[in-house]
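Shown below is the structure under consideration.
Here the complex is missing one protein chain, while the rest keep their positions.
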Amino acid sequence: MKVDFPLILVNFKTYRESLGQKGLELARAAERVSNETGICIAVAPQTPDLFRVASSVGIPVFSQHADPDDPGAHTGGVTPESLKEAGVSGTLLNHSERRLRLDIIEETLRRCSCVGLLTCVCANTPLAGRALASFGPDMIAIEPPELIGSGIPVSKARPEVVGDSVRLIKGISNSVHVLCGAGITSGEDVSAAIKLGAEGVLVASGIVKAGNPLKALMDLADHSVPR
Amino acid sequence: MKVDFPLILVNFKTYRESLGQKGLELARAAERVSNETGICIAVAPQTPDLFRVASSVGIPVFSQHADPDDPGAHTGGVTPESLKEAGVSGTLLNHSERRLRLDIIEETLRRCSCVGLLTCVCANTPLAGRALASFGPDMIAIEPPELIGSGIPVSKARPEVVGDSVRLIKGISNSVHVLCGAGITSGEDVSAAIKLGAEGVLVASGIVKAGNPLKALMDLADHSVPR
Amino acid sequence: MKVDFPLILVNFKTYRESLGQKGLELARAAERVSNETGICIAVAPQTPDLFRVASSVGIPVFSQHADPDDPGAHTGGVTPESLKEAGVSGTLLNHSERRLRLDIIEETLRRCSCVGLLTCVCANTPLAGRALASFGPDMIAIEPPELIGSGIPVSKARPEVVGDSVRLIKGISNSVHVLCGAGITSGEDVSAAIKLGAEGVLVASGIVKAGNPLKALMDLADHSVPR
Partner (left out) sequence: MKVDFPLILVNFKTYRESLGQKGLELARAAERVSNETGICIAVAPQTPDLFRVASSVGIPVFSQHADPDDPGAHTGGVTPESLKEAGVSGTLLNHSERRLRLDIIEETLRRCSCVGLLTCVCANTPLAGRALASFGPDMIAIEPPELIGSGIPVSKARPEVVGDSVRLIKGISNSVHVLCGAGITSGEDVSAAIKLGAEGVLVASGIVKAGNPLKALMDLADHSVPR
């Protein structure tokens, strides 16, 4: 399944609020908002739930991580093939909570590309974003780690981080899409991000732990279109 | 779901032959052999397939790995809670293809125990087995790494490894069950293991890559009862 | 160089106060206190300073870490051979700030033993201490991580941790010496540790960052003999 931009990518992390059946309901809420607004929303459920969610909803499902292991003797590995087979469309890589070695990132991107999985690599700084652009992932998500989960939106607190990232990444490759994340909870934060050149947002606690995730997502989606 | 001993635990690894639908069929073959022979067979499918398999078969399903992360901001983590929620009964830990830090093993065992997941920790040597017994996991699987995938069964090539492990581990705690693995492919290898005091076997390629996994499993199960 | 018990082992960590020339002076202070009191004091300087300190003082010098790599193509590895060659007598392993995989600990202990390096493995809990005893290191240092650098001495705040560790470790092997650490700053803390059965202490900030390290060490040494 392809993604469109602007994209709202919801990282379920391992929150209790996104576990199993609750994760499925959250994914269905995302599907409903996507259908009603026409904005592309992708979800990244917990790993053991991937097949369950991917076989139940009609929106793109991402893994939160992938290993570069090929099909073989790699106990515990999450291979691109196993994700593809589970109906998954893409994967996050190098999230601040699961940082990877540079060579592993390059190799995993290559493996995902072979298998036909979309890739969204996380970067903590604009320079790291530019570095990652070198490998031509589908998306790069800029997230200053200190703002993750803070409720202080990167797009308002550190607009230069978003702007610089867009400029540096596009300077390497125009075909890499730039998302931003960290502290995004409201539609206003999304508007601000899009004005700065971001093509979408990576969100987590702001949606997963919202009192009413459907309403929170609707607010994000409503503000995702440049006016 | 509880396990009984002797136990045959089939690690699907990330082999192409155990991917997705094929993994489900393999699990169903294991279920059939278990039902026909009365021998407990557990399966450890690829991580994205865990819910799919666990919700389809009536035998214990294990994860190949678990992280100690609690429900929270741990992108990509495979938490005990997410496994439990997916219908999983237990988990492998510290397999030679996914070795763990000592403190992480202790913490993950504690977390799994809280959540009610069975644990089978792998050890490469009898002394490592004794060390792990200190933490009171449900099972310890002794596997000399050099024999893994070799087709040379530990129970015949290095019987002293199995015997020493049983003695050392039971010397620490009688309630820890000892399995052995590496190179196990035939019923004879299982008989030999059980004669040495093992309470089951951990198998992988010998079953997953067998021409006829059902027949291969039937052979193992037939030889799992001490005569 | 051999160590005697009770032992005071001073971990220099990477503190600014123990860098280069300052580390050398700290080691000389330790040597002086050792000579005056007859209590064995060992020092663990920063890695690039090992030769410098080991060739300048007449007390045992430890590394803060060792890798299991054999002499060969292991860029950046700190091999047992390179430590031995630098005049080092032993090494810390698995400190809470540098935790290791279980199999790596076993292999590194084996390598150090071959080369003739003493080993002091750190453990965060009495059960981890018992686990490590399985491999027969020369020493095990129990350190509850939450007390490290706290100034709250393990020997007073959690005496049962020390007592349980001594009992469990000696239950596996009488020849493993048990140290304790975390929060130790005064002679009283040392007395308390020794009364609980510890055969020495592992100290760091309490000495390295003391206004007068020589005086602080003298206080520890004076209280290291059971009265």
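Quick notes
By written order: A, B and C. Residues from 1 in each chain.
Here is the rule we go by: a residue touches a chain if its C-beta (ideal position, glycine included) is under 8 Å from a C-beta of that chain, and two chains touch if they have at least 3 such contacts.
On a predicted model such as this, the values are computed, not experimentally measured, just so you know.
Only one of C:L26, C:V78, C:I194 or C:L220 touches the absent chain when the whole complex is considered: C:V78.
Residues of chain A that touch the chain left out of view are 94, 96, 99-106, 124-125, 127-128, 130-132, 134-135, 168. In the full complex, chain C makes contact with the omitted chain through residues 11, 13-16, 19-21, 46-52, 63-65, 69-79, 81-83, 85-86, 88, 92, 95-98, 148-149, 204-205.
FYI, only the chains that are shown with their structure count from here on.
Centre to centre, using the average C-alpha position, chain A and chain C are separated by 45 Å.
The centroid of the Cα atoms in chain B and the matching centroid in chain C are 37 Å apart. Not a single residue position of chain A touches two or more of the other chains.
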